[in-house]
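Not every chain of the complex is shown here; the ones you see sit where they belong.
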Amino acid sequence: MSTLDTVAHAAQTPDVEQPWAELGLKSDEYANIREIVGRRPTIAELAMYSVMWSEHCSYKSSKVHFALWGENTTDQMREKLLVGIGENAGVVDIGDGWAVTFKAESHNHPSYVEPYQGAATGVGGIVRDIMSMGARPIAVMDSLRFGNLDHPDTARVLPGVVAGVGGYGNCLGLPNVGGEVVFDDCYQGNPLVNALCVGAMRVEDIHLAKATGVGNHVVLFGAKTGGDGIGGVSVLASETFDEGGPAKRPAVQVGDPFAEKVLIECCLDLYAARVVAGIQDLGGAGLSCATSELASNGEGGMRIELDKVPLRDPSLRPEEILMSESQERMMAIVEPHRLEEFLAITTKWDVEATVLGEVTDTGRLVVTWHGEVIVDVPPRSVAHEGPTYHRPLARPTYLDVLTADDTTDLARPGDHDGAGLRHALLTVLAGPNIADKSWVTDQYDRYVMGNTAMAQPDDAGVVRVDEFTGLGVALATDCNSRFCALDPYDGAQLALSEAYRNVAVSGARPLAVTDCLNFGSPEDPGVMWAFRESVRALAEGCKFLGIPVTGGNVSFYNQTGDVAIHPTPLVGVLGVMQDVSKRPGSGFRTEGEHIYLLGATRDELDGSEWSRVLHGHLGGRPPQVDLAAEMRLAEVLVQGTDKRVFGMAHDLSQGGLAIALAESVLRHGVGAAVSLREVTHIWGVSAFAALFAESTARVLVSVREDHERPLAQLCAANSVPMAHLGTVGRPGSGLVVQDCFEVDLDELQAAHTHTLRAAFAG
Amino acid sequence: MRIGVVTFPGSLDDRDAIRAVRLCGAEAVSLWHADDTLHDVDAVILPGGFSYGDYLRCGAIARFAPVMDRVIDAATGGMPVLGICNGFQILCESHLLPGALIRNDHRLFNCIDVRLVVENTATPWTRDFGRWQEITIALKNGEGGYVADQRTLDMLEAEGRVVFRYAGSNPNGSYNAIAGVSNERGNVVGLMPHPEHCVEEGFGPSTDGRGFFTSVIAALAAGTGLEVRQ
Amino acid sequence: MGRIVVDVMLKPEILDPQGQAVARALPRLGFDHITEVRQGKRFVLTVDGEVTEDDLAQARDAAERLLSNPVIEDVVSVRAEASATTGATSEASATSGASA
């Protein structure tokens, strides 16, 4: 038997030593908690504050910089924003009464410890965020970053992560419509698993995480609560005077996608029946988070009988129940006269639902355990008034050295060195970051729901929202962290540019942004400076583009020893399209179509894929950011798609024109014959730079002969430069770069597909 | 013409199957796993997905759903029944179709477009195809390897009950490259690939899947398989 | 609380891709004695109180009807667990140093 640390007991025993440091609290934070509660906290209160005030839940290091989002959001940007930053996910209006919600989240560390379950529960968590807005989840994406392809740990982590993303998402019946797979030594020991989910709903169905209505029921429903994810807080067990010693608590959460699928359908039935007054998913910090956030956002008070929580493991102690991160659970606020209907629906889906307590207006979150009060705190102090740090920032001095070490001295093939250019193409094409990712993406169901108009390997995921009109959304996630390493401000804006361009090239008008900011330790002034630069860059970039940031996620401490990952501010852009069936797609299809390069090419090779793959080099300045050019280009792409001008359209990014051409040939096995003459002439660059420079705001398009004129007019009207490259070839033909080199389809294919299959097959 | 689509907990492609039925011109009727009636449908589709999470074995738990007793009765009586992917697995677990589906030989979930040869056009689900016609259909599963003992395989081959065979490379190690089979009478057909994902231009790899649904509508119109209307 | 263990294996003539994959990986890790691997399932069923003959009969029936598919699998064993009270751990220690 053990003694229960009640509020009354805590008041009588002010001097008990408490393990605040082991729980990750600082001494002033602990003192602050004592002040808030007016005595020493109970064990359960301490547990709640410690998880809710952690970096992960409280954003204590990043919060001060988030003012930049608001400062850079104009009224015009707010127009389409139905729900902004601060809720579980932002919601945007896409017209015709439809709203979409989307958000990205990281599950980096858990995926390193247990790749399958870590990645699986990452998907599960972000899907619940989307569900909690009242939406039906309609697609997922995953952005993955690993260490060196040849490192044995990559062979341990990658297959598990991919199987986990697939295992969970496939079983939920959500099409996976895109993402990234990136290899870079900087992620060795700190792989990144960022998952994104998008959901759709009618505007009037938006739900919020608010506990309103005094006397309303607080209902926990879904899976039973186990000891998942609380391994780290086993320190508490020693504080509870337990005689048998702490039971074993797993540090990893295990997901049950089937339970989540049922929960999705159950929630949608509940929403349709209008029996939910407020709803919150249970994710990080479990019940601590759900109860305090709901109460804090609503009437301000709540009373919970914690002993009513259905348990999978009866040995769990109250503080453990409060912190458990067991998956597949939701919390709803239900009006008393709706409860019966609510429970009838959960019963239909065989989902366990339990009334835990009620909404109050006392301004206190009160938790009891078999009638005794173990928590009595102001919920805002737990959920929203955690500590805030102004961490020191400093631009690292090594950046000067890095900037100076540019690519001018690296050996480049000359204009007449066809063999050298050809070799460079095939080498870059086979490099792990450009190589075909189908070994990964074939493990994801992209067809389920029947609304996928575009997915891997095209530039963006495109899904239909309204079956009858064809209205839909496009989504892309991007970040080239090499550019961020060279310049975090420009790098973040380049990530934004690329995601924006990928959405536009699929024919959709960019509308809103989410992000997932992956960085090293916030206690390192260099990391913190890069973080600030990235947030500022995204906020200012979004303002320029006129598309708001609707939400996101921060992941710090992605570092080994004092070596941090490259700044990796993942950017997700969402666009809207009136008729998704008009999307052009990224590959050559029709022989004889004319191929054009839109946009300006400069001799920009620093940080490029060529410099990485052929020279193992990283230094210099990233390509020039030109958001105005991106906007003009997007206008051409959106209007051109609507008028069905394009046969295909594919954006240029890593590997430049050379890789865009090769990918467009490989997409459907239809070749092309091009000449670099116009490009080199107009832009005054070498054949090599024409092929491998990574200048932004460029896309490759093909048009039928009778569409050349409309294209030229569109480009002229929007001041988008165009250069004629050549024509689409026969099915089965390869790539011909006149006066330079030729590669047949088989050789292109072999170079492209071999790398990942060789590394992971068998 | 009423075609029922059963939803089990964990069914995923039920809404797609309903859409396919509708687009091809029949009335789609949602059937619930706990129903003990088939609501007067003329044919039944068991859709793809992960019924009961695919835990234990794919289809093993769904097979004991109350609605399956009605489906089994109806199938035995001659009603056209189509099992797609998880539905195929359920039909095998119910012993309405011979054999079983096991983990793909490469052990990975695989979402690819496959070519199939239609080898039997005498079933109500394939009569609109040409014999030996090659069609392209989406395949997506982790446990799609068709296995059966040699005697069963010989029987299926001899009786022409291999309805679909993978053309080109075998994507999952299925014995005899079998993608789909029928029961003896031909009214019950199961296959791993997903015709319901191949009915709309621009969504899915082809529109070859329409043939499944137009076939059964034609068969029902012609009076085939109406013997046991429930 | 009693426990019943049910072991199910794929029939010998059925392809076992998982077992094969394990077998292929073993030599790479330096395990060269093992020539073949088959992977099956092990179920641990808990019943209230001691395991009775009746419980075992029910378990056998469940093993045949639900836990295995006779087309591809054999139920190779249904038995009460040796030491029923403390569960998995006791079984581990009862056998020869599993966690070598």
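Per-chain residue numbering starts at 1, and chain names A, B and C are given in the order in which the chains are listed.
The definition used in the following text is that contacts are C-beta pairs under 8 Å (C-beta built on N, C-alpha and C of every residue); 3 or more make two chains touch, one makes a residue touch a chain.
Since we're looking at a predicted model, the values are computed, not measured.
In this entry, the protein chain formula for the full complex is A x1, B x1, C x2.
The working rule: only the chains that are shown with their structure count from here on.
Chain geometry summary: the mean Cα position of chain B and that of chain C are 32 Å apart. With centres taken as mean Cα positions, chain C sits 41 Å from chain A. Chain centres here are Cα averages; for chain A and chain B they lie 36 Å apart.
Contact with two or more other chains is made by residues 106 of chain B.
Of all residues in chain A, none touches 2 or more other chains.
Residues of chain B that touch chain A in their complex: 9-10, 12-13, 15-16, 19-20, 48-50, 52-55, 106, 108-112, 138, 140, 142, 194, 196-197, 199-204. Chain C contributes residues 10, 13-15, 17-18, 21, 66-67, 69, 71-72 to its touches with chain B in the complex.
Of all the residues in chain B, the ones that touch chain C in their complex are 56-57, 60-61, 64, 92-93, 95, 98-100, 102-107, 145, 147-150, 173.
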